[in-house]
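Apart from one protein chain that is not included, each protein chain of the complex appears where it belongs.
As written, the chain order gives the labels A, B and C, with residue 1 at the start of each chain.
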Amino acid sequence: MPGTPPTRYVYLGPEGTFAEQALRTIPAAERGQRTPARSVGEALDAVRSGDADAALVPLENSIGGGVGVTLDEMVAGAPLVITREVVLPVEFVLATRHGVARADIRSVAAHPQASTQCRGWLRDNLPDAVVVDVLSNAAAARSAATGEHDAAICAPIGASQQRLSVLADKIADHGDAVTRFALVSRPGTPPPATGDDRTSLAVYIAHDRVGALLAVLMELAVRGVNLTRIESRPTGEALGRYAFFLDCTGHVADDRMGEALRGLRRVSAEVRFLGSYPRHRWTDSESDGPVPAPPGQSDVDYTDAAAWLDRIRRG
Amino acid sequence: MPGTPPTRYVYLGPEGTFAEQALRTIPAAERGQRTPARSVGEALDAVRSGDADAALVPLENSIGGGVGVTLDEMVAGAPLVITREVVLPVEFVLATRHGVARADIRSVAAHPQASTQCRGWLRDNLPDAVVVDVLSNAAAARSAATGEHDAAICAPIGASQQRLSVLADKIADHGDAVTRFALVSRPGTPPPATGDDRTSLAVYIAHDRVGALLAVLMELAVRGVNLTRIESRPTGEALGRYAFFLDCTGHVADDRMGEALRGLRRVSAEVRFLGSYPRHRWTDSESDGPVPAPPGQSDVDYTDAAAWLDRIRRG
Amino acid sequence: MPGTPPTRYVYLGPEGTFAEQALRTIPAAERGQRTPARSVGEALDAVRSGDADAALVPLENSIGGGVGVTLDEMVAGAPLVITREVVLPVEFVLATRHGVARADIRSVAAHPQASTQCRGWLRDNLPDAVVVDVLSNAAAARSAATGEHDAAICAPIGASQQRLSVLADKIADHGDAVTRFALVSRPGTPPPATGDDRTSLAVYIAHDRVGALLAVLMELAVRGVNLTRIESRPTGEALGRYAFFLDCTGHVADDRMGEALRGLRRVSAEVRFLGSYPRHRWTDSESDGPVPAPPGQSDVDYTDAAAWLDRIRRG
Partner (left out) sequence: MPGTPPTRYVYLGPEGTFAEQALRTIPAAERGQRTPARSVGEALDAVRSGDADAALVPLENSIGGGVGVTLDEMVAGAPLVITREVVLPVEFVLATRHGVARADIRSVAAHPQASTQCRGWLRDNLPDAVVVDVLSNAAAARSAATGEHDAAICAPIGASQQRLSVLADKIADHGDAVTRFALVSRPGTPPPATGDDRTSLAVYIAHDRVGALLAVLMELAVRGVNLTRIESRPTGEALGRYAFFLDCTGHVADDRMGEALRGLRRVSAEVRFLGSYPRHRWTDSESDGPVPAPPGQSDVDYTDAAAWLDRIRRG
């Protein structure tokens, strides 16, 4: 895998959605081949089968709702790993064919979750328009382009691909919402540690007790590994078996992450490594900088402690 | 609220989906008025405004993908509480107009997440049929009824409402999948404790550190309160503020839950109480019985400890 | 008990030791009746039987070695509580009859633990003198006064009572060593909270596992109660039953201490309350000031959280 960057990309389609927009922020993908997939499962299976080198799928807070699906599909078949994350601001626009004025708008095509996120804006600005559900943001843009509906709520990329006019931009009620996407490949040597990395895991425990989850979090806490996301999901395989999807700061090559992973391996029913990859830097603000290792948790500290133990064991 | 059971119900529509099927398992709702809503937000707002007495919305592992949305909408406006949960097996059927045989099926209408859950079955049984995305399970049933498509993947209720034939039932790849729904009302006296209850909470912490989450879980653990679900979500309100949605065993009227809640109130930025309600008993198997209070955590133990402290303080 | 300050005091004798010196720092004891006891057990039993109102006994880091004995004796019979602590610098002096010069000293009488603490000084300053064990610091002073030995290592009070000359003071190898004494009474209303108090406890657990001790410490930690001392002791009563003696910051009248105590009562085999009393202020340095309640753990926070829970429970 390293040495040969992927050239054949698949993404959660259709064309003109946020996933395509996110994929095109990756230079190699901009130069490579990009194919939409009908579902997250189809996208990941294309990578598993070798039909694609990498898949771009939504991971968190997605507009398309695919989060849970992505996690389930990641662990449902042959191993896959995340090699890169892309964080994209969720910027909805109201788009129309050229010449359509806001006063003319009687119907607005929108994916249900897009209209939900713009509910306040619609109530204040288009109180009389009918919102019509369509299957995707791209389908909304198409229906505005064909004139089936007067306007569309869609991604900027959808508006430009359908050559629509943008009557209003950033119309989502929460201005700073983002969607996080993952670029997923078959297992290989992880990308090198950058000092500002994230590691994703699926940890299975036999019971859903607070004690079992505490045991998992302790393994992270004692090595100073921070958690940036957690989500429990019942597994379909067996009643009473739970999976926790965790995002942590750090890289599998770090000593402290390595020891934490070995600990999780020992105390849980199963750990699935879902990748170590550079954290997306989407602002330059101080609050978003790399999180340094806590006191006693740097690689130097691990090396020192191992040397000390060796001396003791030798006597 | 107590004394007057709700009579006007709203549910996540359209008609003919799992949400309607779940609502009709509640006797009072079967007798009352039932109105579909276009979205979870619309359903909850109908309750907030007083247009409806209660809303039935998906809470977990939903087919319609509404989970995250439901949580976000629950905390996005005036307080609401869950008063009841309904757990429904996810049973997809393949339905056609009368007289259509399996060999005749060229196109299958399905919501994308429904076809995803039946992917294995479709590959094995209808390898040559085209799957066409539609907006809901109910829309799939309608398109089979009108002949737009040869067959539909839908809920049993959708098939019967559209008078379709069921060619195959239980076609989901994971046979024991369920969807959990919540019946949501305006705040009032919680339903009485039954000894087998659940309490739902949203806990906000200022930072996403493992230490902050550990502190929250400790408050539960030291009172013997078990966790059955956890999900972290970044809040739209402010960067770096995280919400954890928790489901716990126990009732707000229990002494140990009360002390745990007071503890969470003290250590977190905010706690939102989302209801205490009887746990849905969907099997009679032993593994699903009520979880007794751990040693030292019964109401009797709390009463004894309080009396002991009073004696010490008096001297 | 309150209203009538104790007038009959007993202390770990004999006369002329640090315990008497510590007792005399208490104004009421300086005015009252002071009787030496042969042992810690005898002193405490005098209080239990009503023959004395209060006993002054060593609690920590004691010269006389009585620490463990004091703890054991505190819990071995009818309940007793600490109402006051006195911290005394351990200042050993080398004392002789008038006219004896350092060069004349051939033999030095000392309690074994006193000579141990001055070992470095003796090696450097009296390398050729023979150190003779005696039963107490007071006995050492007496043997120098009678001429049985040339010099004594003793407490300043012992030297002055025996009218000895102090040839060298502060001869202990660790200059900042202190002994902590407790004034012990029969149970009564604890002294009022001062904002800078300590609470002593004996907690019994059924097993010596790290998990059991962690459970005890968690009960303190979640209420922000700090630990200033811990000591485990096997109990004579039953094999495999362990007692932990804990000193914590805070007062039994504080809300957070009250909740922590109730928690300990529930999770442990037994808790014995050994008193809440003002912390001895022995320096005015900032590092020794009162420890404020951590965020969320003040009485105001507890009152607020209780009111919040009441509102939730009422609906």
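Convention: contacts are C-beta pairs under 8 Å (C-beta built on N, C-alpha and C of every residue); 3 or more make two chains touch, one makes a residue touch a chain.
This is a predicted model, so every value here is computed, not measured.
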| item | value |
| --- | --- |
| Chains still shown that are in contact with the chain withheld from the display | A, C |
| Candidates C:Val108, C:Ala159 or C:Val225 - the one touching the absent chain | C:Val225 |
| Contacting the left-out chain in the complete assembly, out of A:Val40, A:Ala109, A:Ala212 or A:Leu261 | A:Leu261 |
| Residue among A:Thr179, A:Ser200, A:Thr249 or A:Gln297 touching the omitted chain | A:Gln297 |
| Sole residue of C:Ala177, C:Ala269 or C:Ala306 that reaches the chain not shown, by the stated touch rule | C:Ala177 |
| For chain A, residues in touch with the removed chain | 1, 187-190, 215, 218-219, 221-222, 252-253, 258-259, 261-263, 265-267, 273, 296-297, 301-302, 304-306, 308-309, 312-315 |
| Positions on chain C contacted by the hidden chain, ascending | 38-41, 61, 65-69, 112-113, 115-116, 119, 131, 133-135, 174, 176-177, 208-211, 213-214, 217-218, 220-221, 225-234, 236-237, 239-240, 244, 287 |
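Just so we're on the same page, only the chains that are shown with their structure count from here on.
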| item | value |
| --- | --- |
| Centroid distance [mean C-alpha coordinates] between chain C and chain B, Å | 57 |
| Gap in Å, rounded to a whole number, between the CA centres of chain C and chain A | 59 |
| Whole-Å gap separating chain A and chain B, where each centre is the average of the chain's CA atoms | 24 |
| In chain B, residues with contacts to at least two other chains | 218, 221 |
